[in-house]
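Right, one structure below, let's go through it.
For this view, one protein chain was removed and the others were kept in their places.
For clarity, chains are labelled A and B in written order, and residue numbers in each chain start from 1.
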Amino acid sequence: MKVVNYLIMIVFCALMIYASLGLPNRGDAYADLNKEKSLSQTPNAASYYIHNAKKDAKTENMVTVILADYRGYDTLGEETVIFTAGLVCFLLLRKEKKKNGKKKR
Amino acid sequence: MERKKDNPIVSLVSRTVSPFIMLFALYVIFHGHYSPGGGFQGGTMLAAAFILIRLSLGMEISQLQFKSRWATPLGSAGVLIYFGTGLVALLFGGNFLDYGFIPIAEAVAERRSIGILCIEIGVAIAVMAIIVSIYDDLLEGSSDD
Partner (left out) sequence: MIDFFLGHYGYWFAILLMCLGLYGAIMKKNLIKKLIGITIFQTSIIIFFVASSSKWGATVPIFDEKIGVANTAKYINPLPHTLMLTAIVVGVATMGVAFALVISIFQKYKTLDESVLLKRMKKDNDS
């Protein structure tokens, strides 16, 4: 069993390094990720945000504009996930306490 | 978790430092438009200020500052602020979460800026309340056997 686990890890590491060989150089400002147009000739998301963030929302920080305005649905989902996580914590640990019935807050 | 005994240095330093952490957290939230920052970071720092008091002074005293039973309603209030901002935009004829339709300022860009501030505040309240609530719940769950 232990040998299989080590094998899984080595294969995973090798696969990841093989995949990383195809990535563009780190810090390359003209890689596909940072181009003006994407491969399908539509405006690239990151370049679009950099060009229009200040104009659209009168806010200097582009990360804030993307987080709250362009990708508002995304952030709404994330916040719901956080809220659900807190609720799950609450319910999991509260149930144990009620069963014992020792003390309340 | 029980405190072994009172350590004056720990309690004094944490009581002194905690308000400044809160002040800096508010700065991070409200200055998120112009510098690195925003609701998530500021909310986490607010939660850190509350948790510092909880760690150093114990659960009973820190209840005076932030009661554990407030955490879940505050978290849902944060999520509701977010939803409500989107809903107000919907009521004024735009899409959901399209702040350009909320009539609070003249220019559309200005409206978007204020809308972003509203939901950052909602995110900060929700994150703060939920992290404090998770801390409280873990403490109660682990101390109860």
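Observations on the model:
Keep in mind that, in the parts below, a contact is a pair of C-beta atoms (placed from the backbone, for glycine too) under 8 Å apart; a residue touches a chain by one contact, two chains touch by 3 or more.
Bear in mind the structure is a predicted one, so any value in this text is a computation, not a measurement.
Summarising the interface, chain A meets the missing chain with residues 2, 5, 8-9, 12-13, 16-17, 20-21, 23-30, 33-34, 36, 45-47, 49-51, 53-54, 60-63, 66-67, 71, 74-75, 78, 81-82, 85-86, 88-89, 92-93, 96. Where chain B meets the omitted chain, the residues involved are 34-36, 38, 40-41, 43-44, 127, 130-131, 134, 137-138, 141-142, 144-145.
By our rule, only the chains that are shown with their structure count from here on.
Each chain gets one centre point, the mean of its Cα atoms, and the points for chain A and chain B are 21 Å apart.
Residue ranges on chain B touching chain A, taken from their complex, read 32-39, 68-69, 71-72, 75-76, 78-79, 82-83, 86, 96-97, 99, 107, 109-110, 112-113, 115-116, 119-120, 122-123, 126-127, 129-131, 133-134, 137-138, 140-141, 144. Chain A meets chain B in the complex at residues 55-61, 63-65, 67-69, 72-73, 75-76, 79-80, 82-83, 85-87, 89-90, 92-94, 96-97, 100, 102, 105.
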